[in-house]
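Sharing a structure, written as structure tokens. Questions coming.
With one protein chain held back, the other chains of the complex are shown just where they sit.
Letters are used for the chains, namely A and B, taken in the order the chains are written, and counting of residues starts over at 1 for each.
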Amino acid sequence: MTAALECRDLWKSYSSKRVGLKTLLLRPEVARTSRYARRWALQGVSFKVSRGQGFGVLGANGMGKTTLLSVLLGIVQPDRGSVSVQGRVASLLELGAGFHPELSGRDNVFLYGSILGMRLHEVEERYHAIVEFSELGDAVEEPLRTYSNGMVTRLGFSLIAHAPADVFLIDEVLAVGDARFQEKCRRHLQEFRKRNGTLVIVSHDMEALAEVCDEGIRLEMGEVTDAGPIGDVVRRYQSA
Amino acid sequence: MIERSPWQLLEFLYLLARMELKARYKGRFLGYLGAVGLIFALAFVFWIAFKVIMGLDLPNYSVYLVAGLFPWAWMSMGVVSASRSFVANAGLIKEMGIAHAILPLSNVVQEMMHFALALPLIVAWVAIPGDYPPTWSWLWQIPLLMALQLVFVYPLALAAALANAYVRDIEYWLGIGFVLLFFATPMVYPVSMVPEGLARYFELNPFHALMECWRTVFIESRFDATHAAYAAAFAAVEGVVVWFLYRRFAPRVGEVV
Partner (left out) sequence: MSAHSLELLYLLVRKDLKVRYKSSVLGYLWALANPFAFALVYWVAFKYIMRVQMENYSLYLITGIFPWVWLSSGITQATRSYQNNASLVKKVRIPRAILPLSSVAQEMAHFLFALPVIVGFLMFAGGFELRASWLWQLPLLLAVQLAFVYPIALVFAVGNVYVHDIEHLVGLAFAMLFFLTPMVYPISMVPEGLRRWFELNPLHALMDSWRGVFLSGTLDGGKLGYAVACAAVFGAVAWLCYRRFAPRIGEVL
């Protein structure tokens, strides 16, 4: 099986300096070197995910999971190392990033769909399926600011779920809607994998990870401290 | 709704103001010079455009400009940023039920702070050439005028914030409004240049009264009681009108932002 996604020796650090005009003009050497308060978010992270595999990433908050996904997506450049991804990627790092409260659900679907990389005709083809999956009904014509949090997240997830993609990257957003809806989402992801789609999920929901993934890693302070079949990694994390 | 005492609100105001100071000047002297320098640069541009190119004949033109531009900047930037304050802090208003009135006040007070910080440079600019030496009277005239301006500007800021929450255009209208006012007050030429027929209307403009007060303090070291009284009267009327508007429209702000 060809690797759908591979990370080789990823290193990423952050420095918390903001530069103002004065610093830039008067002390350019400070602005250039960002060696102040360097925090390593990722340290030598490497792993491979094969097509059709579900890959889970565990770890406490602030351990580097979101950074890892940002690097995989190409939003953030690693200091060292490389990433290669095969096929079309759809990501859900934050529900409704790009949603606008004044627009209707319908307008937001098209806008967000385009933001995710879909062509207008692709969104058009999937529109009814998306609305149905989200269980919004007529509310889809109302402005988004009238929606409850649950409705927004259901719409966002539904859009992602129907995006034509080979690889899904998901950050923490499996806890969407009520228990029944969550079950629906999990089943959808399992169907996706059966069709040879690749999943990379970051989550705290151990049950969901165990259901949907088969392998995984654990991140601590940006380092991979455990790897293997997801069941084992989860068990060891919970007993620690 | 959280119960808030006036002290708690004042503390909140203080925190907001401190945040703004930090953000604008980042604790460094050069940031302060930059902010103040920009307004001097604007005055310079007007000086070139109006005195050098259009041949405006006024002996103390640079002082005339500077004495007016800084209070004007305080007022216009205060009102314009206040107009966005409800919309920009929608989350705050909706979730915390914060006393609406304090947000526009924080904008006006922040601009007042920037003005106060600029005062030493303004005084230097006016005094150093020697034609308009500073006098002791400035020590009471300036704070008095600042208080007057605060009372004058705040109701406008609150009204702007309320209006903009309901009709989002308002912030764009305000932009035009202030340009109009800038020429109608007038800020870049003396009112003596205005043709006879129009001059009366200019005198009716309360903003003109306020700005003239500032100019007479810096240029003549005199407190212009008539204009000040007119501005104060206008501020009182504003206060009453806006109080009614606030009672009527403030409760629903949380729904429309």
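By definition in this document, a contact is a pair of C-beta atoms (placed from the backbone, for glycine too) under 8 Å apart; a residue touches a chain by one contact, two chains touch by 3 or more.
None of the values given here were measured: they were computed from a predicted structure.
Undergrad: The chain left out touches which of the shown chains?
TA: If we consider the entire complex, the absent chain touches A, B.
Undergrad: So one chain is hidden, and I want to know which residue out of B:A124, B:V167, B:L204 or B:A229 touches that hidden chain in the complete assembly.
TA: In the complete complex, the chain left out is touched by residue B:V167.
Undergrad: Of B:L15, B:A147, B:M193 or B:A236, which one is in contact with the hidden chain?
TA: B:M193
Undergrad: Give the residue, chosen from B:L15, B:M54 or B:A116, that touches the chain omitted from the document.
TA: The one listed residue touching the chain not shown is B:M54.
Undergrad: If the hidden chain were put back, which residues of subunit B would touch it?
TA: Contacting residues on subunit B, toward the hidden partner: 23, 31, 34-35, 38-39, 41-42, 45-46, 48-50, 52-54, 56, 166-169, 172, 175-176, 179-180, 183, 186, 189, 193-195, 198.
Undergrad: Would you write out the residues of subunit A that touch the absent chain, in ascending order?
TA: Touching the chain left out of view, subunit A contributes residues 14, 18-21, 24, 70, 73-77, 89, 91, 93-94, 97-98, 100, 102-103, 107, 110-111, 114-120.
Operating definition for what follows: only the chains that are shown with their structure count from here on.
Undergrad: Could you tell me the distance, in whole angstrom, between the mean C-alpha positions of subunit A and subunit B?
TA: Spacing between the chain centres: roughly 47 Å.
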